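All protein chains but one are shown in place.
Entry: chain A
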Amino acid sequence: MDRTEFEKSHFFPLIDNLFGLVLLCSIDRNPILTSLLSSALTIRFPPLLAAVCRRQSHRSVTFDSHSYIVAPQLRLIRKLLLNCTRKNGGKQRITRAQLLCRLGNYFLAKESGKSGKKSARKLSEIDLVDEQELRAEVSNIEPKHEKEIASLINSYKSQYNDWVFELRYGFGLLMYGFGSKKSLIEDFASTALTDYSVIVVNGYLQSINLKQVAIAMAEVLWDQLKMQQPKGLHHKDQQPFDSRSMDDVIGFLDGPHISEDECLLCLVIHNIDGPGLRDSDSQHLLARIASCSHVCIVASIDHVNAPLLWDKKMVHVEFKWCWHHVPTFAAYKVEGVFHPLILAHGGTSQTVKTASIVLHSLTPNAQSVFKVLAQHQLAHPDQEGMPIDTLFTSCRERFLVSSLVTLNSHLTEFKDHELVKIRRHSDGQDCLYIPLSKDALEKLVLEINQ
C-alpha cells in the first residue's frame, strides 16, 4: 500500500478521535510505524510532539518494546521529561508508565484536585498500633456482606458450561473484575474441567520458575497419553523432562500425539499480571505454552493496566483471550500477603514467613549464600553489615559461587525481594545486611534448614 494512503486510512481516523492527550499503546516493535506515526502527526497537527520511550530496565516491569506518547503541550511534556530524567540520575530514560502517569496525573489531577489545599498532616500523628497486633487484626477482620458475596460468586456457576465451551473451541478465558477470583476459578476448574488435567500457577507469588511449570505439565500429559494409548508412544520420549530444553518441552506439549486436535491440559494462572510474571520473557513463554495444541488456559488479572503486557500476536494468535467480567468482592487474602501493611512501622519490612517463602523459591546455592550472610550477621550483631568482598571470599571457600558475577546475580535477587539491603560503612565501604531482628533472623535460618 502506498505510504500516504496508509497514513490516511489508518492514522487519520485514529488521530481524529484524539482529544488532548494521546496514548497509543503496544504498537509493535516496528520501525516503520514510528516514522509513519510521527509523520502522520506532524502533517495533521504540526505542534504535536511524539515522544518515543525506550525500553526500560528489567526491573521496571511494564510493557513491551517501544511505545509512543503524544501530547499537544510541548512545554509541558518537556518539563515532565526533564523532571523524570533528573530523578533517574540524568540518564535519558523514562518509562512509559512514568510518563503516562505523570501526564495523566497532570491533566486529571488539575481538574479533580482543585478543591482544597494539599494537606500536610503526617502519618505519625495517628496513634499507630504495634505491627504484630496489626497483623493479628488484619487476619481477623470480620468480613462484610458475606452472604451477598457468596451468592454473587454462586451466580457465576451458571456460566461454567459456557466457559467450558469457549475453552473447547480454542479461546483462553481471562477473568477480571474487583475481588479475589482464586476460589471462583479453582471451583470452576475442579467442577467443570474434570475431563482435563488442571495445573494451577499462583502468579501472585514473588518468583515463579516457568520451566518447572512446563515440565510438570509435560509430565502430566505424558502420564495421560500413556494411559490412553499405552503402545503408541516412542521410546525416545521417555527421557526425563527435567533434562530437556524448554523448546523440547514446549514441542512435546504442542506435538501431534492424538489424531484429534483435542485439548488435554488446562493451565490455570491466578494473577497472570502478578509480580513474578510481569516481565516480557515470562509473558512470551506463557503465550507460547498457551498456544500449544494440547493446552488451554484460564487466567485472572487484577491490575487495571494488565492488558499492556501483551502485544497483538500474543492476544490474537496465542492466548486468544475471551474476557469475562466477574467481580467477586472477595478479600484478596493470599494475594495481599506479600504486600507490606501501609500502617506498619517501616512499612517495607518483611516478616519471617514471607522471607522464607521467597527463599524457598530460590536455588539451593542462593539459599546458602543467604545463610552465610545471616550467620555473619548473627555472629556480629554490632557490625553494620558484611562487606561484599568478605561475603564473596567466604562463599567461594564453600564452593557456593565461582565468580563475583554469580554472587551479584544472587544479591540482585535478594535486593529485589528486600531480603538484603545495603548501607554505607563508616569507612566508606558498602555493607550488606538483612533487615530483620535477631530473633526473626534465627527463626528464618532454622526455616531454611528444614
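The definition used in the following text is that a contact is a pair of C-beta atoms (placed from the backbone, for glycine too) under 8 Å apart; a residue touches a chain by one contact, two chains touch by 3 or more; residues count from 1.
The rule is simple: contacts and distances are computed from a predicted model.
Asker: What name does the UniProt record list for the absent chain among "Transcription factor IBH1-like", "Cytoplasmic tRNA 2-thiolation protein 1", "Origin recognition complex subunit 3" or "AP-4 complex subunit epsilon"?
Answerer: "Origin recognition complex subunit 3"
Asker: One chain is left out of this view; which of A:245, A:426 or A:449 touches it in the full complex?
Answerer: Selected residue, touching the omitted chain: A:245.
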